[in-house]
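Left out: one protein chain. Kept in place: all the others.
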Amino acid sequence: MYRYDEFDAAFVRDRVAQFSAQVQRRLAGALTEDEFKPLRLQNGVYLQLHAYMLRIAIPYGTLSARQLRQLALIGERFDRSYGHFTTRQNLQFNWIQLKDVPEILSLLADVEMHAIQTSGNCIRNVTADQFAGVAADEIEDPRPVAELIRQWSTAHPEFSFLPRKFKIAVTGAAEDRAAVAVHDIGLRIVRHPETGETGYAVLVGGGLGRTPMVGKWVREFLPKPHLLAYLEALMRVYNAEGRRDNKYKARVKILVHEIGIEAFRARVEAEFARLDPSRIQADAEEVARIARYFAAPAYADLPDNPPAFRRARAANPEFDRWAAQNGFPHKVPGYQAVTLSLKGIGEAPGDISSAGMRLVADLADRYSFGEIRVTHAQNLVLPDVRQDELFDLWQALAAGGLATANAGLITDIIACPGLDYCALATARSIPIAQALARRFASPERQQEIGPLAIKISGCINACGHHHVGHIGILGLEKRGEESYQITLGGDAGNASAIGEILGPGLGAEDVPDAIERLVAVYLAHRQPGELFVESVRRLGIEPFKTAFNAEIHHDAA
Amino acid sequence: MSTAKLQPLPAILIANDLLTGDTVFFAGNGWTRHPGEALMAEDQAASLRLGEAGQEAMRLNQVVDAYLVDVDLSAGGIPVPRHFRERFRLLGPTIRPDLGKQAEFPGLAAQAGRTR
Partner (left out) sequence: MTLLDRHGFRPDPFRRLPASEIAGHPAVIVPLADVQAGLLVRASGQRIGIDIANTLPAEDAVPLANQVDLIAIAFPGFADGRGFTLARRLRRNGFRGILRAVGPLIPDQFAYAMACGFDEVELPDAVATRQGEAAWLADLAIYSTSYQRDYARGQNILDARREARQGGGA
């Protein structure tokens, strides 16, 4: 993984000193709260319901064991000994005091981490495929370009006061596991159809929130040396023309929607034509320097699916289920990537204790070259595990409560913190996730239902990605009560789609039954091998809508 | 001024401490972390004074985001907000009874549990 050189290290130290001084100026009254707010947000500090929250950047979801141990320590020393992994591959601490933030940032800098641009109206941390570098369907590892963009976008003099936040995601694989179509910019590493050269296909204007939209192609093939100049051109068009009169219409998706993708493309291309990419782009040696950090670890020469692995699976059905459900094929024979579910039944999705972090760090050192990945589904991944050691790993994880075999299943629920923590929320999210996980707790039943993504947001900002859940749940306030709106048919992958609303909002206590009815329609009508979301696509929304509304008691509107 | 919306009563003043971020309540002679010590405004004049105290405390960089919240006094003597959002804020995360004011002040949840 990437390591800081002297320049990166100095920059992050300077940033810590800068924020320390900003806090002092705030306390002295030189900075008003209105002035301080964007500065603290660009350092990851939110004010939540009960305390400050600190959102720490985990660039493109890659963590070292050493970094995870430091997060565990920070959790113990400054928080309540737990953290929350987010849908943008970051980590949040929920009980932070502002006075401690400079010291925490300094501890992060000790392990080459920071909280820069995890919030605010700037270019946010870049996200990527959690299986980058190990997936067999990968054209190229997206992490080097994600790191290049991270550096380029850090403290950008022109783009730090944008109309609104700006999120970039990158994938290098055939299957989109980074949800690039619902980002402000989505980059797919592609091969040029004629020359075979790798470059980027650029999507723009995707996003969730109040007005969900799927991104549109703005450039089908961008040569690699043009990337930063093209991004600069695109950001410049957005910074100049994005709406600033209404924060709900300020994302680039609205600009693209209002002027049309052709006009938007023309403006970006016109701006790009005036730039000299060689003056903006990192030179080839620099790109190569970054890429070298992501070279494959020293894999052993191993047979695939060795006898010991097969025997352990045959002898232990629970291990077998976990290996099948949470395993992900590795491009190197004899290895496997494996998902550590942070969705134990009844747990808060994405939460992990400091003790859990240390366990994962130790196991990563022992079994996965000391590396951990964070997924946008709020789970962790050990990317490089030998199949012949998977059973030992599983036993250690099971002892720590981290071996729930539900990756991708109905209890692997994405949920934002919601109104239990978040000042923006309109309703709670986590209790809904917990109730649904308990309802569908049976492993056999989860297996029978198969892959099904439930995603829950506690407000219209959609941090829980409800629009792209196969089943989406949005918590709102209705007449002084929490009310939950259910959507169906969303998809975050290659067939990206926004879910459709099924009917009137439900009280929290009615949500599990309603989800049961949707699942029952699927089980009754699915064809052999057909996944839930595929059945929804084939059947259309109507049979689900009928079942959903069958038992809802409409109160007078 | 004459068109100002009437504050539903009784009301308390809630904010976050600037330095720590803790949810705090105005107690009349300062800020408290215990909702049972919050000063309750029973009439419009008192609620106006509370609002002014909030503005002043923000101006002095003591607290941020101070605003009035309408409450009912529980049988246990705790001013309990009528809106669920502020109720969660008063006690702590509903999913973690071991955290927040509900954990810090034993008995608080029970005292706040029933509004009169």
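By written order: A and B. Residues from 1 in each chain.
In this text, a residue touches a chain if its C-beta (ideal position, glycine included) is under 8 Å from a C-beta of that chain, and two chains touch if they have at least 3 such contacts.
None of these values were measured; they are calculated from a predicted model.
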Chains still shown that are in contact with the chain withheld from the display: A
Among A:Tyr46, A:Phe159 or A:Phe548, residue touching the chain not depicted: A:Phe159
Hidden partner chain, touching residue among A:Leu31, A:Leu91, A:Leu187 or A:Val338: A:Leu31
Which residue of A:Glu194, A:Glu285, A:Asp301 or A:Glu542 touches the chain not shown here: A:Glu285
Chain A residues that touch the omitted chain in the full complex: 5, 7-8, 10-11, 14, 17-18, 21-22, 25, 29-32, 35, 38-39, 121, 151-162, 236, 239-240, 244, 274, 279-283, 285-286, 289
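Going forward, only the chains that are shown with their structure count from here on.
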Cα-centroid distance, chain A relative to chain B, in whole angstrom: 35
Complex interface listing, chain B residues touching chain A: 16, 18-23, 58, 60-61, 64-65, 82-85, 88-89, 92-96, 99-101
Contact footprint of chain B on chain A as seen in their complex: 26-29, 33, 47-52, 80, 95-99, 348, 419-421, 425, 428, 430-431, 434, 480-482
